[in-house]
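As you look at this complex, bear in mind that one protein chain is not there, while each of the others sits in place.
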Amino acid sequence: MSRTGEESGQLNYCFEKQQKYKRYFQRLYRQRYLFLMVLPFLVWVIVFKYIPIWGWTMAFQDYKPHFSFLEQTWVGFKYFIELFHDRQFYLVLRNTLVMSLLSLLCGYTFPIIFAIFINEIRHKFFQKTIQTISYLPHFVSWVVVAGIFTKLLAIGGPINQLLLELGLLKEPVLFMAKGEYFWGIVTVADLWKELGWNSIIFLAAIVSIDENLYEAAQMDGANRFRQIWHVTLPGIRMVVFIMLIMSIGNLINIGFERQFLLQNNLVKDYSEVLDLYALTYGIRVARYAYGTAVGIFKSVVSIILLLVANTVVKRFNDGTAVL
Amino acid sequence: MRTRRALLLSLVWIVALAGLGVCSIIGAQKPLELTMFSYDINPNYTGFEDPIGREITKRTGIKLSIEYPVGDPEERIMLMIASGEYPDLIFHKGAGKFVDAGAFIDLTSYIEQYGANIKKLYGPYLKRMRYDLNDRSIYYLGCYGVDSQIWDVSGFELQHAVVKELGYPKMETLQDFENAIKAYMKKYPTIDGRPTIGLSLLADDWRFLISVTNPAVAATGAPDDGQWYIDFETQEAVYHITRPEEKEYFRWLNHMNALGLLDPESFVQKYDQYKAKIAQGRVLALTDQRWEYEEAERALRQAGKFERTYGNYPIVLDERFKRPDLWDPGYSASWGVGISVNCKHKEEAFKFLDWMASDEAQVLVNWGLEGVNYRVENRKRVIPPAELEQKNNDPLYIKKSGVGLYVYPFPQRGDGLVDPTGNTYTTLTKDFIKERYSPVEKQVLASYGAEMWMDLYPQSSEFPLKPWGAAWQIPTPMNEDFTVPLQRCDDLCKKRIPEIVLADPSAFDRLWDNFQKELENLGIHKAEAIFTQLIQERIALWND
Partner (left out) sequence: MRQVKKGERLFQISLYLFMIFMGLITLYPFLNVLAISLNDSLDTIKGGVHLLPRVFTWNNYREVFTYPNLVTGFNISFLRTAVGTGLGLLSTAMVAYVISCREFVARRLVTALFILTMYVSGGLIPEFMLVRKLGLMNNFWVYILPGLISGWNVFVLRAYIDTLPVSLMESAKLDGASELTIFLRIVLPLCKPILATIALFIAVAQWNSWFDTYIYCSGKQALTTLQYEMMRILQDVTSATTSSMYGINEYNAPRTSPESIQAAITIVVTIPILLVYPFLQKYFVKGLTLGAIKS
């Protein structure tokens, strides 16, 4: 009895497993188009994005470009240890994170507001014109923008003149020479340059909201502000969340062009960022390993930030994961 | 069936052979194209399609296809080495990486066999081109003019209006310099309605070296050896900012700032702001090189404000020192063109370089085509007035004519050297420089009893021979015990020197000493020791 029972149990189990596989394969078969659709891109992503990751081994080598992989000298965690013992590294890390956070706070919220405002403009031609104009500075290079800002803030520049005339200042101030202003200046310059450009994506999300929702809200007697609050904002929620999560993941990838072009020798303690540091103490002095070690550090931090952001946003998004 | 196949096969063979034949005939007529990488950009490069380029191809059968880096050249070099894909010729500014990678061929035997012109052009300096004590191969041919004479000086600049107003005072020490600026500024607090600026410095990125730290070296009588000062007796290298003499120079800058004679924006301004102030004619004094302020000066000339352009004065810290601007470092030969291991036509490539070193080629690249770009009158080469007019006024002259386009970075004779016909190899002469002086400039010079600015300076014959050449051309080793501390010290200088100059004079000594301690902590002595060894090795190599 017991044996047969055992047998039948096993049989049952096998059958269930078979059934499960069968169902699984059925599901796979049903999804064959999805697989076909994504397959070429899987190959693409592996070839172009993951194969080059072998370069990370450089961080553990005394890498010399003319040697082949097998000829390199392995040095273990030497460069990571050096990185974490360098005081300069913590300084540039601080600057990077502070400037990134500032630019996330402003460069993220203002474009949303700006997009909503643009959408509220009734006059179509005016709307289109303003939108086009607002994204023009995106095409002006940082060299030019940095030049405009330094002239604006120079001793004889318009800002000083204005403040002197208004009696807010007694002596002209060398704004660019003050480290404590630098973060603010970079943030404002960035906002000024990219506001319109960054708002395009939000505008696109806003115009895709179903018009019926607005009509329904109007029927309920909601005024424009209520419509923005109850229809527009929830309507672009997903796009806003995903952008937020991805930007948080990117906090450490700051680039260095704008800081480099706006800085001067007197504010270096506030202006130097990680990406420039990696370049100066990496490739510039032919230490490819050091640059790669910084790159790996950045990737790890990014992924941690991304996961944290995703968990937090999930809470705000009624428990639904965004990523 | 079989015959048809055989027929077809033979037909294929015939066509292929015929094709080959045709190709080889065409090949004989087509010039040999060599690829080349150049570290420096040549803004007028035409792809060898200008008259001089075509003439070189006609005479040598070789055409160069030169790649200029559009981005960071170091990046391009890194990828070149990583992939082992070298062009036929490489012009480098630091052979270390290429030599480590085995990218260059040794030219010694080629020079013996085919290098008559090269031997003649470089003469005793060929010895200096050997790589180092362990590897005495010659991997490249030096790029600068051999035995070039220096006629043009920069140094410390003062507006002509200032010296004129003050009755051409003695202009030798920083004190004289300061007095002149102070006196003029007091008299004229504004120029054309804008505030007068005493001395303005430029510290924008690498320009910091040109206008802030190099003047400290020159004003204390030391020759330009990059970041280094090399003791003549002991032949030991020190990081030049650590010299006590230079401390006194920066004390003076600090003092100038305290007096309000230093432009408060000196360490903040960008290059275009600096040029704008100069072009407005309101900066009385500079400590800069001509090529950096020349563009702004041109705007002044165009506006007819000749008295707002600058004269060059041999200012030193005090009487103990001698301005080194005319000190000839000797031929240093550390940057130049080499032939890569990948080159399939090494012999042709070398013969081409040798031809470029010949007198015939030197005249062609410097003067152009006879009868077109210059004429020979009474055995003298002269540039016809119409051609000169174009040269002076047409910005695209070099591009269109090709004259002067292929001088650098190939082997070249220096300014002032005379060929067997009694003419100079290059077109630059003292008279040529003098002709360009404005009337105001000539008047100022006359008042100081000189014909040229260089006449005011200690002459090159007054200086001893530098046994190591120019130290800034010594290839730095790719050794992180050397490069990293040095990079850190350079970064620290950019940060601390502005702070110290702008500080209250009472804090100067304390801040300076702290700065020196920081340099020590960053390991500057270790880097100094490594560089000292390099210097001594170089002297040994050159003298053996």
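For clarity, chains are labelled A and B in written order, and residue numbers in each chain start from 1.
Note that in this section a residue touches a chain if its C-beta (ideal position, glycine included) is under 8 Å from a C-beta of that chain, and two chains touch if they have at least 3 such contacts.
All values reported here derive from a predicted model rather than from experimental measurement.
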Touching residue (missing chain; options A:Val144, A:Leu162 or A:Ala216): A:Val144
Residue of B:Glu347, B:Glu360, B:Asp394 or B:Asp504 in touch with the missing chain, whole complex considered: B:Asp394
Identified contact with the non-displayed chain, of A:Glu71, A:Glu165 or A:Glu211: A:Glu211
Those residues of subunit B which, in the complete complex, touch the missing chain: 40-44, 67-71, 75-76, 78-79, 82-83, 272-273, 275-277, 279-280, 290-292, 294-296, 298-299, 302, 366, 391-399, 403-405, 407-409, 428, 432-433, 436
Hidden partner chain, residues of subunit A it touches: 24, 27-28, 31, 33-35, 37-38, 41-42, 44-56, 58, 65, 114, 117-122, 124, 126, 128-141, 143-145, 147-148, 151, 192-193, 195-196, 200-201, 203-208, 210-212, 223-225, 235, 237-239, 241-243, 246, 249-250, 253, 288, 291-292, 295, 298-299, 302-303, 306, 322-323
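We take it that only the chains that are shown with their structure count from here on.
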Interchain centroid distance [CA atoms averaged], subunit A/subunit B, Å: 42
Residue ranges of subunit B in contact with subunit A within the complex: 74-75, 78-79, 81-82, 84, 97, 100-103, 194-195, 203-204, 208, 264-265, 267-270, 272-273, 478, 480, 483-484, 487-488, 491, 494-495, 497-499, 502
List of subunit A residues in touch with subunit B within their complex: 64-66, 88, 146-147, 150-151, 154-156, 174, 176-177, 264-266, 268-269, 280-281, 283-288
